[in-house]
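All protein chains but one are shown at their positions in the complex.
Chains: A and B, in written order; residue numbering restarts at 1 for each.
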Amino acid sequence: MSDRPLNKGPHDLGGTAAGPIDTTDHGMKFWEKQANALRSTLGLKKIVRVDELRRAAEDLGDQYYKLAYFERTTMALRTLLLEKGLITEAELKAKMAEVRGRFDAK
Amino acid sequence: MSAMSDTAFDYYSHRKHDHEHDDHAPVAGEAEGPPSDYEIMSRAMQELLEAKGVVTAEEIRRRMEIFEEEFPYRGSRVIARAWTDPAFRARLLEDGKAACAEMGVELEATRLIAVENTPDVHNVIVCTLCSCYPRELLGMPPTWYKSDNYRARVVREPRSVLKEFGTVLPDNVTVRVHDSNADMRYVVVPIRPQGTKDWSEEQLAEILTRDTLVGVTVPQAPGKA
Partner (left out) sequence: MRSKRTRTRKALPSTYTPAPGHRFNVGDRVVIKRAFPPGHRRTPCYIRGKEGVIERICGAFPNPEELAYGFDGEPAKVLYRVRFNQKHVWPDYQGPARDLIEMEIFEHWLAPASGRAQTAGPTQSG
């Protein structure tokens, strides 16, 4: 930690200490495939650039280490959609409550 | 939407041969529990964007389908062609995107560099900074490729990482790691195993699994020890 250079993002992992690799491919849940398709579609339409998504994930700071891959990408997309004014925090909060309600009702 | 995922599962079982699962594509995700906040958030963002006309449900569905049913199977076909056609192999190594386009494999924005394994050189691919991967050629990357531990260790101790995948290389073979950190994407052209001389491209594509094209394993001809 004392040797860590300034401005090294949480994503800059090459060469850092790490444990054994889980070599099994655990695949993707349905929502993850859908999230990937959403990101890809937004990219094709040039609404969101992959560079912006990367930057938003990197800016998660220490939270980066606590999140799984698709959790990071979801948070990054949230940041960008808010930044670009495509959604508001209030809209997102309300829609999340609605979506949660539908799942709970099942 | 659940009908869509049923179709995808059926497609995989249709493609099964002797393998326990399809080694060309990511496996179906593990048992789905109650949705996490992130799943809720992702779904909510998608619905808001659909309501605002930014994207349509059909566009998302079609994109999911392409990722499931097309992308994962292209890489093995391209490399199988390279194994059987030396002139195509040379063109692939010179300009990966152009060679793929020749075969009707349009890589969209991806710029592809093919790196060949030889008796002297073994290539392995990583993106330490995120998860860059030639998705239009190989489909979605496996979970291990995106894992922090792979990203951290394969650049610094590639031989010990390869051992974790069951791949052991002698010291007289150069291990060449590619960190795909900018605009290029990479695919490995593995060494064609002995005993496959009369195989069709389809048969060759079967043993060119996703892991061999990233470089953590080497293709096995069934029947070999």
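Everything that follows uses one rule, which is that contacts are C-beta pairs under 8 Å (C-beta built on N, C-alpha and C of every residue); 3 or more make two chains touch, one makes a residue touch a chain.
Model, not experiment: these values are computed from the prediction.
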From the listed residues B:Gln46, B:Thr128 or B:Thr167, report the one that touches the chain absent from this view.
B:Thr128
By the document's definition of touch, the residue of B:Glu47, B:Glu65 or B:Asp95 touching the omitted chain is B:Asp95
Subunit A residues touching the omitted chain (full complex)
5-8, 12, 14-15, 49, 51-52, 54-55, 58
Kindly note down the residues of subunit B that lie in touch with the hidden chain.
93-98, 101-102, 106-107, 111-113, 115-116, 120-121, 128-129, 155-160, 171-172, 174-184
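Everything below uses one rule, namely that only the chains that are shown with their structure count from here on.
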Centroid spacing, where centroids are CA-atom means, of subunit A and subunit B in whole angstrom
21
Going by the contact rule set out above, which residues of subunit A touch subunit B in the complex?
11-38, 40-42, 44-45, 47, 54, 57, 65, 69-71, 74-75, 77-78, 81, 86-87, 91-92, 95-96, 98-100, 103
What residues of subunit B sit close enough to touch subunit A in their complex?
1-2, 5, 26-30, 32, 34-49, 52, 54-55, 59-61, 63-64, 67-68, 108, 128-131, 140, 142-144, 146-153, 155-156, 161, 164-165, 179, 216
